[in-house]
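Chains shown are a subset, placed as in the full complex.
Letters A and B mark the chains as written, and numbering starts fresh at 1 in each.
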Amino acid sequence: MEREGEVFTSEEMERQRMDYIYMVSKGCLIISLNAELDHHLAEEMRHVIDGIIDKRGVYRIIIDFSKIDFMDSAGIGLIMGRYKKIRDYGDISIVGANESIQRILLISGLHKIVHIYENLNQAMNHQKGGHNEK
Amino acid sequence: MKNNIYDNYCEITFDSKSENEGFARVVAASFCTGLDPTLEEISDIKTAVSEAVTNAIVHGYNNGPGEISMKCMILDGIFTVIVHDDGVGIDNIHRAMEPLFTTKPEMERSGMGFSFMEAFMDELKVESAKNKGTTITMKKRIGAQV
């Protein structure tokens, strides 16, 4: 049985705790980044994330950038890849992006396909709102 | 190489491993601190260096073993960084530099690397030929707003 807000603590996850943490709750995957999002981290994350999406029926992804201040084009690739995977039935939100990460989102055009919120609370509330409207 | 020209100079070689991408960013950013860069300038340099070094690892050496060199220099407030790999090289530089062009879509490369290097630095030069490795030279004036 799935507990709400369950945090994965398998060995694999413990090992990666330094770089990112994730949490799945009611079809929503929240990823909190602790390390700069570059090609090195993106490679590490994408298979893990795709596994979760498939196994747990995730249709909303929220990526929390509030603890990091760097992302390069590999981060764009990571987000685009997940977007292509779930766009037909879900969406992606980005929260806590600082100025330079926002600039990257803007230049890449990613701001047009993901939702951008100031913080996790706003993103969660908005998603609840979305649910109710349906 | 002895430095008689630049205000400050460093040259580093490191293994072509993705874990060294962050290392290369730190080296370049930290080398610039003497110029008193703004947070935005540091972020620009980190992004550009990250793109160039990642390309050397992913494309130049195809994620296999290899050696990457990075030279950093400062002269009259201008920061120059040269990233070099001895990898497969670029066939058609013009096409490679087009926005969104990538030869590795299956690796989720976005094709935005060169666009970011151009956007965040003042100058970008790409020297490469098939099987001749690749040399990326980028320049940026630091503290330009003063």
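Just so it is clear, contacts are C-beta pairs under 8 Å (C-beta built on N, C-alpha and C of every residue); 3 or more make two chains touch, one makes a residue touch a chain.
These numbers come from a predicted model, not from an experiment.
Colleague: Beyond the single copies shown, what is the real count of each chain in the complex as a whole?
Modeller: The structure file's complex resolves to the formula A x2, B x2.
Everything below uses one rule, namely that only the chains that are shown with their structure count from here on.
Colleague: Which whole number of Å gives the spacing of the CA centres of chain A and chain B?
Modeller: Between these chains, centre-to-centre, one finds 28 Å.
Colleague: Which of the residues in chain B come into contact with chain A in the complex?
Modeller: 18-19, 21-22, 25, 39-40, 43-44, 46-47, 50-51, 54, 57-58, 107-110, 112-113, 115-116, 119
Colleague: Please output the residues of chain A touching chain B within their complex, sorted ascending.
Modeller: 35-36, 38-40, 42-43, 46, 69-70, 72-74, 76-78, 80-81, 99-100, 104, 107-108
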